Every structure is written in C-alpha cells, then in structure tokens.
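Only one protein chain is missing; all other protein chains are in place.
By written order: A and B. Residues from 1 in each chain.
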Amino acid sequence: MAERILDVKNLKIDFHTYAGDVKAIRDVSFHLDKGETLAIVGESGSGKSVTTKSLMGLLANNAEVTGGSIMFHDQDILKKSEKEMQNIRGKDIAMIFQDPMTSLDPTMRIGQQIAEPLIKHKHVDKKKAWSQALDLLKLVGITDAEERIKNYPHQFSGGQRQRIVIAIALVCYPEILIADEPTTALDVTIQAQILELMKELQEKIETSIIFITHDLGVVAGMADRVAVMYAGQIVEYGTVDEIFFNPQHPYTWGLLNSMPTLSSTKLEAIPGTPPDLLDPPKGDPFVARNPYAMKIDAEQRPPFFKVSETHYAATWLLHPNAPKVTPPDEIIRRRQTFKDIMAHKAI
Amino acid sequence: MRKYLLKRVFYMILTLFLVATITFFLMKLMPGTPYSNQQKMTAQQIQIMNEQYGLNKPMWMQYLIYLGGMLHGDLGVSFQFSNQPVSYLIASRIGASAQLGIQAMIFGVVLGIVIGSIAAVNKNTWIDTLCTILSIIGKSVPNFVLAVLLQFYIALKLGWFPIADWGGFSYTVLPTIALGVGPLAETARFIRTGMVDVLNSDYIELAKAKGMSRYGIVWHHALRNSLIPLVTLIGPYTVALMTGSMVIENIFSIPGIGEQFVKSILTNDYPTIMGVTMLFSAGLVAVILLTDIIYGIIDPRIRLSGSGD
C-alpha cells in the first residue's frame, strides 16, 4: 500500500455571518496517498473549496474550524502557526486556482512570479531562481520561454496563464497539488490540454493531486479515487470505477444521470436546491431532493456503509433492512458495465 | 503612444488658449478702471496711463498684443505693484510656492500611503477605525482652520516653529502640515480602499498559497498594485495645493503666488490676476500630461498595449 501523506478526520468548519453560523463543513474525513489523484466532486456550495482552503490554512477570517484534524505526514496542519504554514504553503502543498485571468499579479513579470516561491522556500538567489523558473516554463509548454519569461500576465492567453499558474505551483516540487476547478474558466479544447499537462507533470514530479470539480466528465480521465460531497459532507467515496459504474448514493445517481453520455437521450436534472446550512437538516441532507427518501432519512444521518474495501456510501438504502429500490436506467446500464470491468480485471 | 502624446499636447495648448482668451475678455468687460486712486487723477493723467498700458488701442489689438507677449513670457505690467512686470512678480514668488507645494505633496502622499496601508492590512480592527477617523477629520477640517490653530498653538504658544514669514526650513514646517493634511487624508482613504480590494484579489490569494509572508505580500504585490492608480490623484492634489496656497500663504505671510493672487484679486490688479490664472492653468495642464506619461510608464498593462488610445 502506498504511503499515506494526508489524512483528514472529522473536519468541521463554521462560517460566522450576520445571519448566524453557517455550518459549511460537517464532519468530513478523507485521505490522500502518495502519487494518487483524489477528485472531490460536488455542486457549488457543497464545501469542496472550503475543505481545500483549510488544507492550506487559507480560510476566510470569519471561518472557524470547530473540530477534527488534518494530518500531513505526522503533523496536524490545524495546530500550525501562521509562520509555520507559510513554510508549508507553496513548498509542500501548492494550489492552482480557478480563474487564470485574475490569479496572476498584473504588475509583476511572470518570471519573478514563478521564481518567488523558490527564493522564499529554497533560499536560492534571484538569478538561479529565474533559471529554474525558465526550466519550468518550458516544462509547462510555453514556447519562446526565454523571451516570454520577462513578459507580464496580460500578454498571455487564458490557457497560457493557467500553464504559468501551474508552473508557479510546481516550482518547488510540492508533495500535494490542490487544483481548485483548474479548467472551469477555460475553453473546452484548452481544458483537455491543461488536464493532459497536469497528468504528465504528475508523473514527472511525483506529486499527489487533490482535484476539485463540479464536472464529473473531467474526473473520469483524471482521478484514481473520487469523493462526492453534498451539503458539507462526503456522501460517497471510492475508486473512479466504483463511483462511475457502481454508485450507491442517490445523489451520485443524480449527478451521473445529469451528465450527458453517448447513449442518453435526455438529461435528468436533480430537482430542488441544496439545504440551507445555517440550519442543516438533522437526517440525510439529501432527503428533500431524494426520490427514494425514507422516513429514517429525515430522522437520522446515515453512517457510511461499506460496499468494498475502497468504496463507502452514506445512504440508508444500503442498510440490510432497507427495501430494494430500482435505480434510474442509466445507473443500471452503468452497473452492467461495472460487472464487465470487474470480470475483465479478474482475468 | 507618440500619437497619443501629440494629441494631448494639442489639447493642452487649446485649453491654455481658451483660458487666455476667456480671461482676457472677462477682464476687459469688467466695469471700473484699474487705477486705485482714479478720483484723484486728471483726465490727462488717465490718458497718459492708458497709453502707457496700451489701453487706448482697440480691444482686438490689445488681445493680439497680449497673446503675442505671452508667447515670450510677457504677461503685462502689474497695475498695483509699482509697475513691475507680472512675469517678474511671478518669477520672484514662484520659488516659495513651489517649495511649499512640493513639500506638502510629499508629506501628504507618503504619510497617506503609510496610514492607508496600515489601515488596509489591519482591516476591521481598532487600528483601521483609528486611521479612518483620522482621515475623515483630515478631510473635513478646512486647511485654513488648521493653519490658524497650528499657528496659534504650536508656533505662538509653544514656540516650536516661527509664527510666520519665510526663511529657513523651520518656517516651512507648519504651512507644509496645514497644506498637506488634505492630500494626506485623501491618499490614506484612497490607498485603504484600493488595497482592501487588492488584498481580496485572486493573485494575493495565490501569493499566500505560495507561502509568502504577510509583509512580503503587502510589499511586493499589494502596495505596487494599489499605488499605480494613486497617480491619477496628482492632478486633483495640484488643484487642492494651488487653492490651499492662497489661504495658507496668507496666514503665514509667505511671499508666494497664492498670497499674491489674493492681493491682486482684492485690488482688481487684472494683469496679475490674468498672469496667475495662466500660470495655474498651465501648471495643472502640465501636471495632467505628466501623470498620463507616468501612468503609462509604471503600469505594464498600458506601457505595452501600444498606443494607449
């Protein structure tokens, strides 16, 4: 088994707002192994970005961690001081943001922006930092790197800028790379290039990736494992095959069902909106939008039921006493594929 | 960029021409004569004076003479100050005003940047509140009120600085403070707002994610980005300093342009009024052009995007 580099246990985060405390993260646990890619999937407001910000120690001022631990190797990130976090950020854990158009300093040459973490963390002089920055710029596929290293961000296109942001994140060869919807703001063709680049660099640099997205389509080609988040909780996690072809939680069903495939004739939207986290429901948060809702869903929060060694889902449907329900057609089709995959693997 | 600059210079000249024309004809329309003791003068004396000042020529000719003279820096002769040429009057007084103005600008802008940055970095703490209160007071208390208070309490009562007049550096301290408080308050407010915005931006988030220290982020990223727009305020500051100089120089008896301007207004000394008017307009126009150029130099987005037009 691969080395476990990150272990998040029972994380709870509240936001203090004028209307009250928003319980944005409610008991989230997951882990990350060396070299793997974990995708965290969920709709807007499900808490995926907040979770990753807490890994970096970059929560907003009105956010408060009310419980849990984040173990990076054998140290709890939540117990670190701001100074200690500054030595981890950019060096051990780096981050790529959603919008490359706004995440570069408009008044600083990109060479300096890439070199900055090196000067800060590796204590190299400016000249050496720039030459390493140049190497990285070539690595992320910027042509004429020697010339363009002196340019300012506005002289690059969106896709190029995201490459530069990736170069900044990887310049110190971090152990963990957090990518917060890195392709959402880009054109579809550029998206594929950026994803391809990330996969390629992951192998070269041997980093682990936490990939945040609301787009399941992006996940399929990218991730080893997937965690599905809903209303501040993880509702299901497993390998990418397990989540895509043998999903158990009705929310995961809904997500997959709303994703266009070659065989689907119409897209099924999940009705309704996520619950208000100022006053989260006491049972399963998905109950109000769940066509398979049962009485117990409204009363008690479901524990994780084990599906396989790597696959867990928090839904009462997996309770031995629960009635057998028929999932949507699309899911039945996917489960058929899953059987084929498993059979194939067995051979 | 070159085409743009040429265009700006053209508008600059057009503006000055318009100011000169308007001022000239307004002054000509004025009732009464420039001679303060006209009752005592005989018709012949007036005739002689009129000839001396060229006031007997037709108006269009006076206008052309005036414009022509201005091209070689001749602004006419003062009616009141023993027939001195206006350009000489201005030249002998511009040094004090310029020194005071530049000192006040530096004092206000530098201190304003410091206070504004401190407030922004400590947003929503008591430090921020204190800075905000100070800058509101600085913006609200008229500089002439402040000048009178400083003069009375600091100079007269405490005796720390000279009460008035113009000599060494110590004479400039109180007028500089009185004149600079306005720009100071404005700069502090401007920098605070700008920096709060910048500190919320994605690239600051990325800088944090790089592991930069708070100081490093403010110094390398936030300050630079919030200082650039400050350049646009240099023009308004110049206007404020010109306005302020009129009253501050008066209070502290400083032999500068502003003090001269007030005197000439109170005594209907039209050539001097016109001269100072032209000087102030030319000064502002030049400052506006200069800030445009500076802006282009320090903001890479403008510098490299070509003509800037």
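Note that in this section a contact is a pair of C-beta atoms (placed from the backbone, for glycine too) under 8 Å apart; a residue touches a chain by one contact, two chains touch by 3 or more.
Rule of thumb we're sticking to: contacts and distances are computed from a predicted model.
Asks: Among "Peptide nickel transport system permease protein", "Proteasome subunit alpha", "Probable succinyl-CoA:3-ketoacid coenzyme A transferase subunit B" or "Monovalent cation/H+ antiporter subunit A", find the name that the UniProt record gives to the complex chain excluded from display.
Replies: According to UniProt, the chain not displayed is called "Peptide nickel transport system permease protein".
Asks: Can you pull out the displayed chains that the omitted chain is in contact with?
Replies: A, B
Asks: Can you tell me which of A:220, A:322 or A:341 touches the chain that was removed from the display?
Replies: Of the listed residues, the one touching the omitted chain is A:322.
Asks: Which of these touches the unseen chain: B:9, B:91 or B:137?
Replies: Only one listed residue reaches the unshown chain, and that is B:137.
Asks: Go through chain A and note every residue touching the omitted chain.
Replies: 19, 272-273, 275-276, 278-279, 281, 287-289, 292-300, 303, 316, 319, 321-323
Asks: By the contact criterion defined above, which parts of chain B meet the unshown chain? Give residue numbers in ascending order.
Replies: Given the touch definition above, chain B has residues 11-12, 14-15, 18-19, 22-23, 26-27, 29-30, 136-137, 139-142, 144-145, 148-149, 152, 156, 193, 196-197, 200, 238-239, 242-243, 246-247, 250, 261-262, 265-266, 268, 273, 277, 280-281, 284-285, 288 touching the missing chain.
Basically, only the chains that are shown with their structure count from here on.
Asks: Roughly how many whole angstrom separate the Cα centroids of chain A and chain B?
Replies: Measuring from centre to centre gives 55 Å for this pair.
Asks: So in the complex, the part of chain A that touches chain B is made up of which residues?
Replies: 56, 58, 82-83, 85-91, 94-95, 97, 99, 102-108, 116-117, 120-121, 152, 154-155, 165, 168-169
Asks: Which stretch or stretches of chain B touch chain A in the complex?
Replies: Touch residues, chain B against chain A: 201-203, 205-214, 216, 220-221, 224-225, 228, 299-301, 304-305.
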